[in-house]
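Every protein chain except one is present and positioned as in the full complex.
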Amino acid sequence: MTRLLWTEGLGKTFQLHLQGGLRMPVLENVQMVVEAGECLALSGPSGAGKSTLMRCLYGNYGADHGRIWIRHEGADLELSAADARAVREVRRRSLGYVSQFLRVIPRVSALDIVAEPVIAQGVARAEALRRASELLIRLNLPERLHGLPPATFSGGEQQRVNLARGFAPRYSVMLLDEPTASLDAANREAVIQLVQEARAAGTALVGIFHDTDVRDRVATRLFHVQPIREAA
Amino acid sequence: MSFPLLEAQGLILRFGTTTALDDVGIAVHPGEVVAIVGESGSGKSTLLRVLSGQLVPAAGQVTYRDAQGQPHLLHEMGEAALRRLMRTDWGFVHQNARDGLRMGVSAGGNVGERLMAIGARHYGDIRAQATEWLRRVEIDEARIDHLPRTFSGGMQQRLQIARTLVSRPRLVFMDEPTGGLDVSVQARLLDLIRGLASELNIAVLLVTHDIAAARLLAHRLMVMRHGRVVEQGLTDRVLDDPQHPYTQLLVSSVLAA
């Protein structure tokens, strides 16, 4: 089996300088591996650091201790030591992240938001737009909305635009942070399908699924994130 | 791995007893958008002026790599070469459109100037390119013969961008390009810059105190304070997981972006 994303002794502590340098350890010695075709669901109580782990895996938070590795362009790359440009390259080619909330870009249509990362991978614009439109339709976003900027969309609609943007580039590793949080049953079903298709295509997924029903259907394995004791 | 378009090391500059730049280094790669953020007096505008050859540092060097990959020491290039660079391979977008435009020359003439400066001598071609660029920056082409002083602030700024990008520079310096504009106008301008930079694969070195603008435009962020770079890295990491006390203060002082 091929490891696509893994950590070695990952630790994360926040230091809040504005509060007298208060130190808040959140992750300690995390050893996590996800392989091609797997969907790893993070479990653990609220506040255990699941979201922090996800953000560390994406490079959005820096890792204080340990290492994060990713399989990128046929080689193992230490993401936790990569510089900004290398991280950007990994995100462009290999690593996707779907959060609960869409970061709306003013005046850019839903279709263009979804197609943008595909075009950035070098896919022709027409093909990228076709792929974007297909995904949005699968996620039940009516075609009349495709050309509009999603700023005025409902939370559920925005989330579906976000999901389409995440799945359209066909990354080899995907991070899903509550991907079905504000979706109805039909759309949850569409997401489950997308995850299963991605797994079948060899994608490694790591997700936080609040909805246990969804989790049980998509996850191949659980990974328990251990809350750590408050530092004295 | 590409070589940086622009690279600087050990830049030091003092104005009297004030240290404007204290051992600053930077590298900008092709197609990369880098934002320098910090409060007034942090040295960010001074850094931009040193990197664009308008100021000579007391110590340190700036290396520019031309389209053939040849490195040149910026402050040893000579004025003629630097000027040629500024109107071909580089561009500068000023905060105040009046500093970047010729207010007594029509919109078309403003856009065409850089083309004429590099030898374009066909009126029809120059006009066609000016028309095309007005369209790209969303200015009604019927206004091609109007003077910029009849334009709104946002339009003037978009015209300045057209005038700068028409010669297809590889690196554009921007000094607070959205400063002094209404919020709604800012959003449109930022979106335009973002689209053009990625479409034309232009590297942008942006100075701003607007964190939201930096988040929207920049791939990479440098935080400056008292002439020093206190923190730098991937834009979303610097803003979401700031390490330096000053960056934490800066980020926490901003309304949700």
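Which chain is which? They are A and B, in the order written, and residues in each are numbered from 1.
The working rule: a residue touches a chain if its C-beta (ideal position, glycine included) is under 8 Å from a C-beta of that chain, and two chains touch if they have at least 3 such contacts.
Definition applied: contacts and distances are computed from a predicted model.
Between the names "Heptaprenyl diphosphate synthase", "Alpha-D-ribose 1-methylphosphonate 5-phosphate C-P lyase", "Ion-translocating oxidoreductase complex subunit E" or "ABC transporter ATP-binding protein", the one given in UniProt for the chain missing from this structure view is "Alpha-D-ribose 1-methylphosphonate 5-phosphate C-P lyase".
Displayed chains that the missing chain touches over the full complex: B (touch as defined at the top).
Within the complete assembly, B:127 is the residue of B:72, B:127 or B:226 that touches the hidden chain. Of B:38, B:91, B:109 or B:177, it is B:109 that touches the chain left out of the display. Taking the complete complex into account, residues 79-80, 83, 87, 102, 105-106, 108-109, 112-118, 121-124, 126-127, 144-145 of subunit B touch the chain not shown.
Everything below uses one rule, namely that only the chains that are shown with their structure count from here on.
Residues of subunit B that touch subunit A in their complex: 29, 32, 187-188, 190-191, 194, 198, 216, 219-220, 232-234, 236-237, 240-241, 243-245, 248-249, 252. Against subunit B, the residues of subunit A that register as touching in their complex are 14-18, 55, 59-62, 83-85, 87-88, 105-108, 120.
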